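A single protein chain has been omitted from the complex, and every remaining protein chain is retained in its original position.
The block that comes next holds subunit A.
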Amino acid sequence: MVDQPDIHNDDWNGVVDNPWRRLRQFTAARIGLGRSGISLPTKEMLEFQLAHAQARDAVHTPLDFSELTQQLETLAEQYPLLSDEPPLKLHSEAVDRMTYLQRPDLGRRLDEASRVLLQQEQQTPEQPFDLALVIADGLSATAIAHNAVPFIQALCEELQDDKQAWKFAPITLVEQGRVAIGDDVGELLNAKTVLVLIGERPGLSSPDSLGLYLTWAPVRGLTDARRNCISNVRPEGLNFSEAAHKAGYLLRESRRLQLSGVQLKDRSGSLTGPADSLSESTAQAATIDHQPDFPDEHTTIKPASSPAAETKNFLLG
């Protein structure tokens, strides 16, 4: 016997709630949403739309480069480690967002005006820069706006007391850039190492994830096997000081061993659980769609994860 619900009753809202909604303590997945008939309830449907809208905005809102420049200049006054030259604004060969999304090859190369500008800043081969920081909008300007400056600050804290000093190149800001654009920048500046800060492909629950890509001896045409990646840098993910600690470790090791990529192992891991092997570290690049060189199939995707618990499962009683 099924009681017919009374639609005139104030308590009736057309939604069948799921008693197992409390299982959300175990997962961020959208379980236990309830239903209106067989469909999503209004509240859940609109919440999804909001999350999607935020992710879309992260992809399509242009980065405010003048605001970012101002923040970086303020930061440079605070940290002598940073170059006292103002940040340089560059552009890839992808002329606009629509081109950028369809032509990753163009997003990997600097346009001619940017190349000319960098050649003027170039160091002599005898006195190269130690490190070029490249900030690229990537697929999430939100990630850069929220997280680039606090990360660089944390990185300055991490590196400023190193015995072997770091000679920073002027910071470069790249519009419509993909990861490999760092190779062009590093090569033209004559920098030993390049560290690219880039907005990652946004997920519904992470529209502002910052990715870091390190390359020793950058030149145009390197493959991803030569890069090291630190992913998901944001307060809700890998926080700034942990990310800076990892980056500092990789930078020092890269400088000591004079290499980067699959041969450079990240053993900094004390802060974030078990040390990643380097192959994992580079494989993480495949989670980010700046890297269409990777076969981006389900099987190749390995976000950072902790070992699974061995505890008895509730479904098995």
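List of remarks:
Rule of thumb we're sticking to: a residue touches a chain if its C-beta (ideal position, glycine included) is under 8 Å from a C-beta of that chain, and two chains touch if they have at least 3 such contacts; residues count from 1.
Keep in mind that, in the parts below, contacts and distances are computed from a predicted model.
The complex includes a chain that is not drawn, and of the options "Multiple sugar transport system substrate-binding protein", "Putative ABC transporter permease protein", "Cytochrome d ubiquinol oxidase subunit I" or "Ethanolamine ammonia-lyase large subunit" the UniProt name matching it is "Ethanolamine ammonia-lyase large subunit". The residue from A:Q102, A:Q119, A:Q160 or A:Q258 that touches the chain not shown here is A:Q102. Touching the chain that is not shown, out of A:S83, A:S206, A:N228 or A:S260: A:S206 (per the contact rule at the top). Seen across the whole complex, the unshown chain contacts subunit A at 2, 16-33, 35, 38-40, 44, 48-49, 51-52, 55-56, 58-59, 101-105, 139, 201-207, 287, 289, 292-299, 301-303, 305-311, 313-317.
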